[in-house]
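With one protein chain removed, the remaining protein chains of the complex are shown where they sit.
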Amino acid sequence: MKENYLKISFPSLPENVSLARVIVAAFAAQLDFTLNELEEIRVATSEAVSNCVIHAYREKSGEIQMELQIEDGALSIKVIDEGCGIQDLDLAKTPAYSTDPERMGLGLVFMESFMDKMTIESQPNQGTRVLMIKKPERSKDNNGDQP
Amino acid sequence: MKENYLKISFPSLPENVSLARVIVAAFAAQLDFTLNELEEIRVATSEAVSNCVIHAYREKSGEIQMELQIEDGALSIKVIDEGCGIQDLDLAKTPAYSTDPERMGLGLVFMESFMDKMTIESQPNQGTRVLMIKKPERSKDNNGDQP
Amino acid sequence: MDLNLERNGRVLTVQIAGELDLSTSPAFRERIEAELGQNQEIQHLILDFKETSFIDSSGLGAILGRYKSMAQRNGKVSAVNVPPHLQRLFELSGLLKVMAIYPSLEEAQN
Partner (left out) sequence: MDLNLERNGRVLTVQIAGELDLSTSPAFRERIEAELGQNQEIQHLILDFKETSFIDSSGLGAILGRYKSMAQRNGKVSAVNVPPHLQRLFELSGLLKVMAIYPSLEEAQN
């Protein structure tokens, strides 16, 4: 079973959201994802990294870390910031809830529905860690072995 | 003037050479490089990362770090390993010199000729740090300002 | 992202090429709002997604914002050439409730 990882860190600039998508998609291509699954991974990544840029480091700029890993035939994506943190996680996950009136409040909803698993840990004024995991549908039949 | 950086680290697997190329090309696209210059950057990156995989961590696998930066309108690429190091730097830079009879000994030559600047620091048994810098030709006329 | 705006009487057609996300949606908003501001007669905004490679919730929010601008002037928003992966995002986000999708530009114009 192939194992691999990629750790990255970059400043919380809006332009880096698309860079993060490119990197995650290139890393994910090691597994047997369909184009549709890769698209879902790109959206989930975009939401998680955008949240760091907009919410975690609202005014100031900070550093965003990502840890990508392939393990047991699954892709895991960690997105870590040291920003403002989330006060009420359940509230944050509510569809259409946003602390920013200009936004749709769908980021966490998309992350949950497009990935197999999504968990968030957050400490106010300390930061937020998002973990997302996804396994290619095509590899689920045969117990996670790659073709 | 736009400033940005991206730090990455990954294990010294041959598959990760192409991943490194994709990442560097995506990061470099922020500057006004021509397609031909981007191709040169991809080759130089490929050589530097391949050297870590083949030479630095010959038998064992180790970690490769890269630090990409945009500063004063130039792209800088650092490639860092903690591998076996280079005994004789001048000899290593000689065209067609390789410690591996199967290889062409052109990696360092390509890195030097495709980038504006290339420097190597190396300590036997400690590791090697390669720094490569390149500025888009198109931006050199107007003192490095981006259009 | 590259935008191509074409006004024809009361109809403004906007072709969106590339990615509509956090970094590009401000330009999307500004270009369209400027055009709407200068042409009060515009009643129909047609968004053409033929060349759109990516949208996330920031982009969907920018589209919803334009719907609100059009609703304020009693106008409407339509979408044409919507690829399957965007169709699904439009559904999930509820945008389909306020934006009609047409298979072609011609059909949206009528």
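As written, the chain order gives the labels A, B and C, with residue 1 at the start of each chain.
Operating definition for what follows: a contact is a pair of C-beta atoms (placed from the backbone, for glycine too) under 8 Å apart; a residue touches a chain by one contact, two chains touch by 3 or more.
Owing to the predicted nature of the structure, the values given are computational and were not obtained by experimental measurement.
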Chains still shown that are in contact with the chain withheld from the display: B
Residue touching the undisplayed chain, where the options are B:9, B:30, B:50 or B:65: B:50
Omitted-chain contact residue, chosen from B:15, B:88 or B:137: B:15
Touching residues (missing chain, whole complex) on subunit B: 13-15, 17-18, 21, 36, 39, 42-43, 46-47, 50, 53-54, 102-104, 106-107, 109-110, 113
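By definition in this document, only the chains that are shown with their structure count from here on.
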Between subunit A and subunit B, centroid-to-centroid distance (C-alpha), Å: 28
Interchain centroid distance [CA atoms averaged], subunit B/subunit C, Å: 42
Junction residues of subunit C, two or more chains touched: none
Multi-partner residues of subunit A (at least 2 other chains): 13, 15
